[in-house]
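A single protein chain has been omitted; all remaining protein chains appear in their positions.
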Amino acid sequence: MKRRLLLSALLSFLIIFVISPVVGYAQDIVVGASVALTGKYARTGQEQLQGFQMWVDEVNARGGLLGRKVALKYYDDESKPETGAKLYEKLITDDKVDLLIGPYSSDVTMAASTVAEKYNFPMVSSGASATQIWERGYKNIFGLYTLAETYMNPILDFAKSKGLHKIALIYENTEFPRAIASGVKSKAKQLGMNVVFEEEYGKASTDFSSMIIKIKSKKPDMVIGGSYLPDSVAFMRQAKENRLYAKIFVFAVGPALPDFGKNLGLDAEGVMGNTMFESTLKLPGVKEFAEKYHAKYGHEPGYHAAGGYGAGQVLEAAVKKAGSLDHDKVRAALFSLDTVTTFGHFKVDSTGRQIGKTGYAVQWINGNREIILPPDAATAKPVYPFKDWGKR
Amino acid sequence: MPSIANGLRSNGAWAGAALVAAAAVAPLALNEYYQSFLLQVFLVIALAQAWNLISGMTGYVSFGHSAFFGLGAYAGALFLTWGFPWWLAVFHGAVVAAVLSLPLGMLTLRLRGPYFAIAMLGLNEIGRIVATLWVDLTNGGSGITLAPSLLPSLEMEYFTTLMLALGATLLVAFIHRNRFGLELRAIREDEEAAEMVGVNTTLNKVVAFVLSAVIPGAVGAVSVMYTSFINPNSAFAHTRNVEMIVVVLFGGSGTVWGPIVGAAIIMILREMLWAEFPEVHLALLGVLLVVVVLYLPGGIVSLARRDRRRRPDIAKAGETPP
Partner (left out) sequence: MELLEPDILLQLLIGGLLAGALYALLACGLNLVFGVMRVINLAHAELMLIGAFGSYVLYAAFGIHPLISLFLIVPVMFVAGYYFQRVLIERVVGRPMLDSLLATYGVAIILINIGLLVFTADFKSVPVLQGSFAIGDIPISEPRAVAGLISVALTVGVYLFLERTRLGKAIRAVSEHAQVASICGIDVRKIRMLAFGLASAMAAAAGVMLSVIYSFWPGSGIDFIQKCFAIIIIGGMGNFVGAFYGGVLLGVVESFVGAFVSTQWGEAMAYLLLVAVLLIRPTGLKGAARA
């Protein structure tokens, strides 16, 4: 009795799932992507997806691409490179998508772009910036973001101008943060500044107290973090607990998101970060995009959302230029494209690396994220130095 | 009983040969995606048989055998980046796993049941930590991507994994039927008694352990070539452990066909769920594990026999084992 029950349960289970629906995308152009919907990069991945989805809706409202509707097929890569790689294999060989958009984060993109290269399928990446990605001789990965190594340059120049010279540098042990760190080290050397503390931490690390106590003992002038959102938030919180003080605190990614201010409240005040897009920029299309995004999603778009949207625009421009979905033609179009999207200037070199885009520095001032550098794009003057913990 | 058992045995061999033949010609008919699927099934079968060897047959249940997969994966990846041909990299993966398993085995096999399991679990984590912190060798948390030009074609990978699965199964089948297998099973049933009747338990255990490490080493190297990417988390992933354990226990621990049946069922499940519902897939594995431990210790294969509460490879007094 028990044995038969088990067998029949197994059989019915198998039958139910074998009759899986086959969705027909016959007429639509399918763009495939794996997105970090959960995991460490979830917030940024979601923003990127939303930006891209906005583009899909708009392009369809305008009549589609090459006369056909655009559909998006995406999966959750859980912020994991190995999952992203497998998902892109699936998108290319099983779902047989027509176009590809890259995932969020340089480490997932490293793995995903290898898969794209294997199948000689061009991929537009709006979520990655580590130079490493473009130093492998691949021909199928095209970036939108400013390169990670240059992220901290404006702020380092600013710090130098204030006479600071001791830097504490911390970063996650993956592609993008490492790229930021290497950029910081070479720029610091150039400027004659000193990196007095440097430490890598793991992707899953959230307890920085011992590290912070160690940093305190070095008495740095500024703390630079090659980070994402969860770690930058955790660090600032623990910095407060351990009374770590520096004249400048600057992090990658985290401070560019509204969640940073929401999660830290007053403690976010004065923290600097970098960004590639702000809704306050005085560039064409920015205001309309920001308003539409806000209306649809309830908050201002950060640079990840704009990047997603921009990736869509780049794809559109490339496909139009190529006049077809043929991989070789699209690839050639992407290499020769020199255009301005809502995200900014898009122009790549012979490896697919972005060379036209500029970056900006932001700071949390009075509960808002303001652009502080470069001065011609700034919406507020930098607040310096960082206010001490007891005096907020 | 004996004649039926003999009949089953030769039937099993014919069925096996038929399957292998089918698998060999499959690439002609199937597209890339299905070839990839079968490739992964073969990988799981190979891993499962290896686990079967040390855990099912010898009774030393390991909760961290993915450590050898990870070792082989990194060894293979590094060899590729250093310019060696891919088949040598696979070999290298197997060799590194074997070499390291010898001292590790001698240390861990001194531990009893659950402590051995926990020690292996710890070793897997240590593997991950070493891969993360030895940045100069492994590139740490960023991992290593392998340029497509270094990799073998899908067909080559397919046949390599088929060979690995076949080899692992034949190894287990061979051991099952000869004296070595008998001694291993004796160790599993009662190690002290086995010692007393003259079985060299240490030698047997260590040999089984090393054999059970070589296969995952090779599998790891091939797997890396298939995914073209490796990092500490993917190389030493817990899910691989879970799959190894559930596939074998669910299929039928200690048997030859058990891991194959288990692999087929679990892989079909995985294929349906992994992209859109990865958590459901893993949760189901957990459910299967609990069900098997509580109600079906003999696994699926035992359902085909009359007495399902008994493990298929244990002899009752007066009966020859299957």
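As written, the chains take the letters A and B, and residue 1 is the first residue of each chain.
The working rule: contacts are C-beta pairs under 8 Å (C-beta built on N, C-alpha and C of every residue); 3 or more make two chains touch, one makes a residue touch a chain.
Computed from a predicted structure; not experimentally measured.
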item	value
Which of A:T38, A:N60, A:T339 or A:T379 contacts the chain that the document leaves out	A:T38
Touch with the omitted chain, as defined above, among A:T93, A:S182 or A:T206	A:T206
Residue in contact with the excluded chain [from A:N263, A:Q313 or A:Q363]	A:N263
Touching the absent chain when the full complex is considered, from A:E78, A:D221, A:E316 or A:E370	A:E78
Identified contact with the non-displayed chain, of B:L19, B:I118, B:M163 or B:M272	B:I118
On chain A, residues whose C-beta touches the chain left out of the figure	37-40, 42-43, 78-79, 173, 199-202, 205-211, 213-214, 216-218, 230, 234, 237-238, 240-243, 263, 267, 389
Hidden partner interface residues of chain B, rising order	61, 63, 107-119, 121-123, 125-126, 129, 132-133, 191, 238, 242, 245, 249, 279-280, 282-283, 285-290, 293-294
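In the analysis below, only the chains that are shown with their structure count from here on.
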item	value
Centre distance in Å when chain A and chain B are each reduced to the mean of their C-alpha atoms	38
Chain A - residues contacting chain B, complex	2-3, 6-7, 10, 14, 17, 20, 75, 78, 80-83, 85-87, 89-90, 93-94, 107, 110-111, 114-115, 117-118, 132, 136-137, 172-175, 178, 200, 202-203
Residues of chain B defined as touching chain A within the complex	31-33, 36, 132, 135, 140-143, 145-148, 151, 227-231, 233-234, 237, 265, 268, 272, 274-276, 278, 295-296, 303, 308
